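Just below is one structure, and these are the notes that go with it.
What you see is the complex with one protein chain gone and the rest in place.
On to chain A.
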Amino acid sequence: MDLKDKLISSFMMFENNVDIDSPVHDVRTEAMKNFELKGFPSKKQEAWKYTSLNNLQKVDFSIFPKEVNALDYKDVKKYFVNEIDTYKIVFVDGIYSSFLSETTHDGVDICLMSSALTKPMYKPVIDVYFNKIASKDDSLTTLNTAFSREGAYIYIPKNKMPKKPVEILHFATGNEATLMLQPRNLIIVEENAELQVIERHQSLTSNEVLTNSVTEIFAAKNAIIDYYKVQNNVGTASLIDNTYIDQKDKSVVKVHTFSFGGKLTRNNLNFYQNGEHIDSTMKGVTILGEKQHVDHHTLVHHIQPNCESHQDYKGIYGENSTGVFNGKIIVDKIAQKTNAFQQNNNILISDKATINTKPQLEIFADDVKCSHGCTIGQLDEEALFYLQSRGIPKKEARALLMYAFANNVLASVRIPELKTRINKLIAKKLGVNLGFDL
């Protein structure tokens, strides 16, 4: 049985454990129909030309973990940004771990999707927001919608800001030989409210894990959201991340994606600007080695006038790694005075590494500023000689140059401790021990 068939047959089992009379379940059933019809995307589709899911479909993934697996905090502490106090929503093999989490209902809701989808008090919010911005057409998103039951639920009311950032962590214990996870997150930040989120998926063994995640984010008027995705998983873990962001007037949303690991990572990051004077920022640092593969697919849909979008992705590819950047910008006819910037710069440090980069601009308005640029190059030999001539060994000099190359993206990280963390991850990934306290 291939993975698609297995998922379809598992859906009935899934239905035994959820309330099939709720309106949410109508949404799931509808989504399942779409997935049944479409199945997994193939390389014949333009958007999946460079990322193949064929091998993953051959794995006999366990769809539901058999037992609740506990973890000791000391064993997983290092995966948290433990230098600062945070709210934590933690899942172990897809199941909420109250022991590792720190949720709150104190003025804001930082809790669980399973509660939000089932408890009557959340119904008004769920009716308005659940599955409203996520695609009803994209097969992987609808697959997630069909199985949506657990994940993070964050609701920040008007004028509020949580006392600390929120960490969303998904651990895979490896107690199952193979595991497929489908977390579903819903994040709503109301008028003048603010939120910072750090999201991470971490497998603790070399057992195969596939995560198909969907996150819906709603930023109301004047809302400010900083979202950080830390992707540094083991070489047997794959992630398909589908993030949909709806922005209203004057909201500012920044998403930073740090991709340093994993077997196959696909980031579908979609921004919809449903208002004016909106600022959308997407930044990424990708540093890969081995046979790792990362595919960044971004979309910014400028629907209203007077908005901005900024994209800046830096990639460093070594060994046999492969990267994809596909940045799509749509500017509707009425979206005059749009400023859309896109930049994708890559360095190949191995002859066997590959990057495919493609800007895709669809502009229907005539009074806009749009720029895009992509480069693929090697490290500047003259710069390398310059650093070496000052006594810095070649390996460190290379790392310093690569660090400098990625630095623009780090400058906008607003949590200093996270920035330090990322710096350390970069140093580790580049194989040097340099204090990048620069």
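Please note the rule applied: a residue touches a chain if its C-beta (ideal position, glycine included) is under 8 Å from a C-beta of that chain, and two chains touch if they have at least 3 such contacts; residues count from 1.
Simple rule for what comes next: contacts and distances are computed from a predicted model.
Participant: I notice the complex is incomplete. Of the names "Fe-S cluster assembly ATPase SufC", "ABC-2 type transport system ATP-binding protein", "Carbon monoxide dehydrogenase" or "Sugar ABC transporter permease", which is the UniProt protein name for the chain that's not shown?
Facilitator: "Fe-S cluster assembly ATPase SufC"
Participant: Out of A:Asn306, A:Asn320, A:Asn356 or A:Asn407, point to the residue that touches the absent chain in the complete complex.
Facilitator: Missing-chain contact among the listed residues: A:Asn407.
Participant: Based on the whole complex, identify which of A:Lys43, A:Lys136 or A:Lys394 touches the chain you can't see.
Facilitator: Considering all chains, including the one not shown, the answer is A:Lys394.
Participant: May I ask which residue of A:Val125, A:Ala383 or A:Leu425 touches the chain that does not appear here?
Facilitator: Considering all chains, including the one not shown, the answer is A:Ala383.
Participant: Would you write out the residues of chain A that touch the absent chain, in ascending order?
Facilitator: Its contact residues with the unshown chain are 380-383, 385-394, 396-397, 400-401, 403-404, 407-408, 410-411, 434, 437-438.
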